[in-house]
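The complex appears here minus one protein chain, its other protein chains still in place.
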Amino acid sequence: MKVRLLYFAVLRDIAGKGEEVIELPDGTRAADVWNRLRAQHRALAGYERPPMTAINETYVAADQVLRDGDEVAFIPPVAGG
Amino acid sequence: MKVRLLYFAVLRDIAGKGEEVIELPDGTRAADVWNRLRAQHRALAGYERPPMTAINETYVAADQVLRDGDEVAFIPPVAGG
Amino acid sequence: MSHLTDSPIDSDDLVKRVMRPSDGACVVFEGVVRDHHEGKMVESICYDAYRPMAEKEITKILDDIITRFPEVRVEVIHRLGTLRVGEASIVIACSAPHRGEAFDACRTVIDRFKQTVPIWKKERGPSGEEWVGWQK
Partner (left out) sequence: MSHLTDSPIDSDDLVKRVMRPSDGACVVFEGVVRDHHEGKMVESICYDAYRPMAEKEITKILDDIITRFPEVRVEVIHRLGTLRVGEASIVIACSAPHRGEAFDACRTVIDRFKQTVPIWKKERGPSGEEWVGWQK
């Protein structure tokens, strides 16, 4: 399946891009995607716990199973206001 | 002694004027002036307890003794804001 | 500067006067003439004041605020005369580095203002006019 991964704020700086479409095996959980990012980017290696996670613009638990076409975003600590 | 009596809000309407200078015996207290007003104006007859009282632009207790030249104002319930 | 005015209040100007570069928050309270009070329709309100004493009492409140909230800067203006529904009778602006004290200070100012500042209002509506707070 394919999901769209969005990068914001510090994660956009680290990934060097705003979004990408990635191919994942069925049954992949949000936390698995986070671990994949940690493996790709040394700056994230130390962050075992994923930040808040959103699927299709809604906060979800990190163990949420992804579905084909999902839009996934890891939400660094928010600092609006 | 003479004191200047100021009328505001409902008291100005009742007294029909904004201020007057009145002659009082030495030793007169603020509450005595209030009782004098109650005797003069039927609309005030029922108000045994004086409203908040100010002498020279400062709140004082009703039993405060007046001095020559004082500016006295009875302060109806305030409603600013 | 006087805290009383006979003209419409410019709240933007008040905000500009309190804000310092070190402030991250500004809380503004506007008291506005509303179209009803205790079940009666209101068309306008006429505000009267014991002006010099009102200035003194407002200054006391602001001095106390600065003592209690040393990081806050505060300004307040009350309008007098006849105001129609929707017009602001009072504007209070409190700025501070952080929002908590700006909110607390602003609320303290308006609560205390309503207790001690010698200002009165006469409400006017279809059923006549009345000094608010005076029990007949």
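To keep things simple, chains are lettered A, B and C as they appear, and every chain counts its residues starting from 1.
Simple rule for what comes next: a contact is a pair of C-beta atoms (placed from the backbone, for glycine too) under 8 Å apart; a residue touches a chain by one contact, two chains touch by 3 or more.
This one's a predicted model, so the numbers in the text were calculated from it and none came from an experiment.
Q: Could you list, sorted by label, every displayed chain in contact with the chain left out?
A: A, C
Q: Could you please point out the subunit A residues that touch the chain left off the display?
A: Interface with the chain not displayed, on the subunit A side: 6, 8-10, 12-13, 54, 57-59, 73, 75-81.
Q: What residues on subunit C make contact with the chain left out of this view?
A: Touching the missing chain: residues 11-12, 15, 19, 21-36, 85-86, 95, 97, 99, 103, 106-107, 110.
FYI, only the chains that are shown with their structure count from here on.
Q: Hey, how far is the Cα centre of subunit A from the one of subunit B, in Å?
A: Inter-chain centre distance comes to 74 Å.
Q: Whole-Å distance, subunit B centre to subunit C centre, using C-alpha means?
A: 26
Q: Two or more other chains touching the same residue: where does that happen in subunit A?
A: none
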